[in-house]
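All protein chains but one are shown at their positions in the complex.
Order of writing sets the chain letters: A and B. Residues in each chain are counted from 1.
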Amino acid sequence: MAILEVRDISVSFGGIKPVRGVSFSVEAGSFTSIIGPNGAGKTSLFNLISGVNKIDAGEILFKGQTIHKLHAHEIASRGLVRTFQGAKVIKRLTVAENLMMAVQGNPGDSLWRFFTPRSRSKFEKHARELAMERLDRVGMTKYADEFAGILSGGQRKLLDLSRALMTNPSMILLDEPFAGVNPTLVEKLLEVLATMRKQHEITFLLIEHDLETVMNISERVIVMAEGKIIADGLPNSIYENEQVVDAYLGSRKRGA
Amino acid sequence: MTDLIQYLFNGLVAGSIFAIAAVGISLLYSVLRLVNFAAGDFLTLGAFITYFFSVTLEINFILSIIISMLAGMAICWFLELVLWRNLRRNKAGTLALFLVATGVALMLRPIIQYIFGTETRRFNVDILKTYDFFGARIPQTQLVVLVFATISILLIALFMAKARIGKDMRAYANNPSLAAVSGINVDRVVMATWLISGALGSLAGVFQGLVQGQFNNAMGETLLLSFFAAVVLGTIGDAYGALVGGLLLGLFMELSQLDIFFGGVPSNYKPVVAFAALVLVLLFKPEGLFGYRSRKV
Partner (left out) sequence: MAGIYGVFSLGLQIQYGVAGVMNFGHVGMMAITGYAIAILVIRFQWSFWWAAFVGVALAALGGALLGLSTLRLSGDYFAIASIAFAEITRYWILNSDGITGGAQGTLAIPNPRGFGGYTDEPEVILTWIVDRLTPYLGDNASRDLAVLLVVWPFFFLFLWISARLQKTSWARVLRATREDDDVPRSLGKNVFRFRLQALVIGSVFGGIAGAFWAVQFMLLAPEDFLRIVTFYGWMILILAGATRVKGLAIAAIFFGFLYGATRFVEFWPISLLSAPERSYLRIFLIGVVLIALMVKRPQGLFGKRQEMVLE
């Protein structure tokens, strides 16, 4: 069952067209990666799907319902979350707070509930437990009450990912989760991803440049270049695809 | 018909002054991201200094205007060196700039009041002579102002287009980091922006004083929002736009008194027209008339 359907979407701004006529579907519970040279439109695609930007044409459906007209936060509350290139963390909040903010259904979000402190504090305690548990899984419990600004780049990625996972999503868009992360942390990340897949049947859609990792973990690879999809299929078949190689290396002649 | 001509004329006069003041404000914003709340007071200052030299000291009027422009430039120059440079170095945020600009305004106003007193002043020009044009009253002073203001506007536009420093300013406004690495002297650009703003502010102040016939220390302050309206209308960050925006706003404010607009906006509500225009533009077309968004909107 396709959890995400992207139908012929395009967008343009400032004179460039980062995404042109892209269509694909993602099956629930699958693990798909999107690769392509810089500027191919991958992050723009994520921005469109997650609602950060609006599409000019086409449709996007999530769990069978159109989402391209919704605001980003509405899309997120339906179970489609994302991480950010460069791992955005809120530096003025502590690591734990960053995570606690992600727990859905927080009565504290609604101002009326200001007057029911008990339900709020119960939720807060629960949120904190969940946060600590999550931190434990990535080995960062000792940072729980430090300001998130002190984390290193790789740790921020872990935080970014953990935060997305805290929302109990149905599908996550991961934007270059392994970029600039040292190999041990990459292992950790992969572990977390694997566990989440198994336990919660989350669908993953990944943007990545590290081809090796991508080929190892993905079930399916989509290749983008210049705003369009130029290849889509099993990892191995992508390797053999001429167009893909061209896109990555420019139009260099292959072979001898 | 008479009304139409009258309002058109008044609108052009007012608009040309708005245009001059708006350019200064627009430049400051596009180059420095600074919303100059003190702009109005610079106008007042310009008018009063000119008054002082031309009336009290009986120095030639044109010369007085030049002196006041220089004074405006001097103050801006001083503030840039002492205050603004410091803030920029410390990476002051939007709020800091706002409040400091307000602080400057708050300091400037009392100083003007203290030095020059609070009575209403008049320049030593004949404000009563008027021409008759199809029934519309065209005061000579306002006509003269219009002519000179238009000349100034053209000079400004020319300067922005042709002068080296003008082009540098626009380049920097467009993309500061790129400009900096391509060898543009940032400090000079910034200083030039301030000097121009200071000069234009004084000039606009003198013109406004002439047009109003008489003026007091609240003059600049009451006009401040109208200036902002002109800047926004003409697209924030676009100096040419500020010129056009100013003219249009002036026309709009005056013409709104025509009957076709809900029976005519009463004249004491004219500023509200400007404020409303400001809000409406921000809401529906924040890119202003010229359609692009500079920096963040």
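Going forward, a contact is a pair of C-beta atoms (placed from the backbone, for glycine too) under 8 Å apart; a residue touches a chain by one contact, two chains touch by 3 or more.
Note that this is a predicted model, so its numbers are computed, not measured.
Residue in contact with the omitted chain (choice from A:Glu59, A:Glu97 or A:Asp210): A:Glu97.
Among A:Ser10, A:Thr167 or A:Thr203, the one in contact with the hidden chain is A:Thr167. Of B:Leu45, B:Met69 or B:Val104, it is B:Val104 that touches the chain left out of the display.
Where chain B meets the omitted chain, the residues involved are 33, 35, 83, 86-87, 90-96, 98-100, 102-111, 113-114, 118, 225, 228-229, 232, 236, 266, 268-269, 271-272, 275-276, 278-279, 282-283, 286, 296-297. Although one chain is hidden here, its contacts on chain A can still be listed: residues 50, 52, 71-74, 76-77, 81-82, 84, 88-93, 97, 100-102, 104, 106, 108-111, 114, 120, 123-124, 127, 163-164, 167.
What we mean here is this: only the chains that are shown with their structure count from here on.
Work out the mean CA point of chain A and of chain B, and you get 49 Å between them.
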